[in-house]
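Worksheet: the structure to be examined is printed underneath.
Every protein chain except one is present and positioned as in the full complex.
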Amino acid sequence: MTSSTTPALAIEHLRRSFGGLPATDDISISVAAGERRLIIGPNGAGKTTLFNQITGDIRSDSGMISLFGEDVTRLRPDQRAHRGIARTYQIITLFGRDTLEHNIVLALLGLSRARWSMVRGLAPRSDFRDRARDVLAQVGLRELAERTVAEVSYGDRRRLEIAMALAQAPRLLLLDEPLAGLSREERATVQQVIASIPRAVTLVMIEHDMDIALELADSVTLLHYGRVIVQGSRAEVVADPRTQEVYLGH
Amino acid sequence: MGIGRRQFIQATGVAGTSAALGFSAMSRAQSGPIRIGLMTVKTGPLASGGIDMERGLIMYLKARDYTLAGRKVELFVGDSGGVPATARTKLQELVEKNRIHLMIGPLDAGSALAVDDYIRSASLPTLSVAAAEDMTQRKPNPWFVRGTSTSSQCAHPMADYCAKTLKWKRMAVIADDIAYGHEMVAGFQRVFEDNGGRIVQKFLSPLAVPDYGSYIAQLKTNIDGIFLGFAGSNGFRYLRQFNEYGLRGKVQVVGGMTALDEAVLRNMGDEAIGILTACWYSAELANPPNRTFAADFRKEFKYDPGFYAAATHLEASVLETALQTVGGRIEDKAAFMKALRSVKAFTVRGPVSFDTYGNVVGDVFIRQVERKDGRLVNTVQYTYPAVSQFWTYAPQAFLANPVYSRDWPPARYLES
Amino acid sequence: MLAQLSNSNFLVIQTLNSLSLGGLLFLLAAGFSLIFGLMRIANLTHGSLFMLGAYIGVSLLEAGVPNLWLAALAGGVATAVLGGLFERLVLRSLAGNSQGQVLVTLGVSFIVADLCLMLWGGDPLPIQTPESVRSPLRVAGFTFPAYRLVVVALAIVVAIGLYVLIERTRLGAMIRAGVDDMPMARAVGIPVSRLFTIVFCLGAGLAGAGGIIGGPILSAYPGLDADMLPLALIVVILGGVGSLAGAFIGSFLIGFVYTFGSALVPDLAYVILFLPMILVIAFRPTGLFGRMGA
Partner (left out) sequence: MSRTAWLAGGLLALFALPLVAGEFYLNLASQMLIAALFASSLNLLVGYAGLTSLGHASFLGAAAYLSAWLSLHLGLAHWASAPIALAGTVLTAAVFGWIALRATGLGFLMLTLALSQVLWGLAYRWVGVTDGDNGLRGLTRPEPLGVAIESADRFYWFALLVCLLAIGLIALFVRSPFGAALRGTRDQPRRMGALGFDVWLIRWLTFVIAGFWAGVAGLLFIWYHKYVHPSALSLQASAEVLLAVIAGGSGTLAGPVVGAVMVVFLKNFVSAYVERWNMLLGFVFLAIVLFLPEGLVPGMRRLIRRVKS
């Protein structure tokens, strides 16, 4: 129960540097509940580092991150996951030897108390299996449930990335270049999948494909050299001359 | 030396009659060859001594055409690799699969202790090479007979020699940090200090030390000498590094029974010359059995037999003597054990007999490294006759003390 | 303990001891570290190569090679060739299979140990100290083995040579590129496969030559491999894998810890090397100088 004024994600003065070079430098972002935010910026702007700081994979040097009003700055990634963050990876990070279904089951298991169970077998548990198949159906992979990740196409893997995050029923979903490396047809499919995500889920997305990404987003943040250059509604940012300078117009 | 042979004949006579009187029923069991198991080490760091153990024993058996007391002998060899748990499995194999009547070995104390209770439960007569003190002292094993020496049995006379003959007053000791080393230097310290000497420095270095520099640098130079209680290759390496530091001539060196064994000497140079060690054997011993043995061994393998080759050869002659006493009936374990423990034999080390704990009473030699015919040998300088494991102490009083160890007897005169 | 530390003779001699042990360790660990850094292989045959080198040195000197330095050179080349063959014929096929690498390098170390026992027997074999540095050096009342000083000097020369090789040559630049980022090195067309073989040969050769140079101090004996391998591992872990400077400083650090530790706290002799290592990795998992994750 968060009040409508509490942002889903609030980042204040976040910093992280590697070997003296700042990757993120005094970043402050606020994303309202239900908002769909696009993060753009040239390569090396600090987008993925920012994601890793939000999920807790990378510790921040300073600054604060809060999730629906709760300070999560010092929490581990798994603790943040339990508070409603889910993410996908730019570089596909799946369980390659396992079936698609098992990948989803792991995602379901992560937030279930059953993950500590050391005796009862996992394979025969129909509750997880059925839910996993439902999630796969959501992204159109129902038919491939029994295949291993190694056996399916790159586009299917991209969809599985999203499906795993969706399986966590997140409040805040971070998509890191969900369209990267996909063909035109595959992009259309993934675009549909993203568009069909319920509005209750707050979405933050890194994407280079402006055509599709801008279509999906309500608002945009432009990063450059680890700093926020412009942020605001889609139209404002696109129209801003600094955006033209940094990103769109080279 | 003549005494040895007379004792031998007497012993044969006495034990022979007792066997004939008591155990005639057992004679039917006597069929097939006598099966001997040799527990040795043929792989890993201890392999040098272990291989010599096999060679010494085979040489003995070959010379008798694998026939002892009129019965054929079969030899089974187990390689423990020096790992106690493996020794146990190997012994089980020798006993349960090869059905051996008797074991010779093992080489190392760890393995001997590991098989101790198995020897008891299998009632297996054992002629040990390992020197672990308590196996014939506070926790004697009734199936255990040792014709070689306890850890300290040769260190006692070495200390006596240092104190009385060399008139040394202040000494350092160094040994491997294992029970064998502890027992050896403890025995040395006790006798040396009981005769007015003082151990002023005591080093116990881990078994696997590549570089002794750190220990050598600490050695005082205002002492009369240092006693080396090493086994295997460690004495060899210590001494080479010792010379490297220019200490040769500044600090006198004496050693225990394995510090400058023939196996080590054959690869050493002049740096070893003059060093005194105490052992129950030397390839240079002039007694008749050894003259034959050492010559044959040198002829076949191109080097002098040392501690380990002599050990099994000696145990084999103890075995043969006992077998003759019981007319070859090794199956009659009680009679055989009795015979074994009352053996008086003349072996490559000279005359041996056994105390009530199954440990040898025999001569110990103070030997000096000399160059002879181009090779280094341990020339006998002095003989301590019929040395017991208790030295000159009364057995009861000796056994009332704790077993020799790192902490006992306490070193009271250490100088920092 | 304090009395010892205030004794200048003790201090000087033990310092020199530490340095000479450190020098030997560097010859062993430098190759191990390079191999690990570049190929991500924990080469558990490294101790065996050191021992094999020592034994080959014994045989070379017996066969009439005029001096230790030539023997070290020839022995180093011999172990380098053997190492190269091992890399080409076996390790090559195991890229990425780290468990397979553990299995095969330990397996080969069993084979080498048993082979040495078979060929050279179980007795310790000496390597004579070169005549010119056989007698101890006496300076200002201190007596010190001259040969050990030569070992220290040699280690420093080798360190400088390696530094020049790594930092100043084209080959070195390729090695550095490979250590830092293998996929990138491949992408820019560095002949990674040949580089692996060269580095493995170099490491094996250094270890073998180290065995011969260490010979006059350590001798050749069964078990030398097992005595040396943990030391190399500790040096590399402590110094940081893949870092030449780390291996250099790590070697001398271990030389000091070992020498002074076993003299001052003999009760900890067994764990004297492992305790500092546990502390270092527990608080700095990449080692003291390491850049990459161990």
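Order of writing sets the labels: A, B and C. Residues in every chain begin at 1.
Quick note on the criterion: a contact is a pair of C-beta atoms (placed from the backbone, for glycine too) under 8 Å apart; a residue touches a chain by one contact, two chains touch by 3 or more.
Predicted, not measured: the structure shown is a model, and the values here were computed from it.
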Absent chain's touching partners (shown only) are A, B, C
Filtering A:Leu122, A:Val152 or A:Met210 for touch with the omitted chain leaves A:Leu122
By the document's definition of touch, the residue of A:Leu9, A:Leu50 or A:Leu94 touching the omitted chain is A:Leu94
Filtering C:Val158, C:Ala177 or C:Ile237 for touch with the omitted chain leaves C:Ile237
Where chain C meets the left-out chain, the residues are 36, 42, 90, 93-94, 97-100, 102-104, 106-111, 113-115, 118, 226, 230, 233-234, 237, 241, 267, 270-271, 274-275, 277-278, 281-283, 285-286, 293-294
Even though one chain is not shown, chain A touches it at residues 55-57, 76-79, 81-82, 85-87, 89, 93-97, 102, 105-107, 109-112, 114-123, 125, 164, 168
Hidden partner sits against chain B at residues 42-44, 78-79, 81, 83-86, 88-90, 92-93, 95-97, 109-110, 113-114, 116-117, 132, 134, 139, 177-179, 182, 405-407
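The rule is simple: only the chains that are shown with their structure count from here on.
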Contact graph of the chains (line, ring, star, complete, other): other
Note, CA centroid farthest from chain C's centroid sits on chain A
Between the Cα centroids of chain B and chain C the separation in whole angstrom comes to 38
Cα centre of chain A to Cα centre of chain B, whole Å, reads 75
Going by residue number, chain C touches two or more other chains at none
Touching at least 2 other chains, the residues of chain A are none
Note: in the complex, chain B contacts chain C through residues 43-51, 177, 203-206, 208-211, 213-215, 217-218, 232-233, 236-237, 240-241, 244-246, 263-264, 266-269, 416
The answer for chain C against chain B in the complex is residues 1, 3-4, 10, 13-14, 17, 20-21, 24, 113-114, 117, 121-126, 128-129, 135-136, 138, 143-145, 147-148, 216-219, 221-224, 226-228, 231, 258-260, 262-263, 266, 269-270
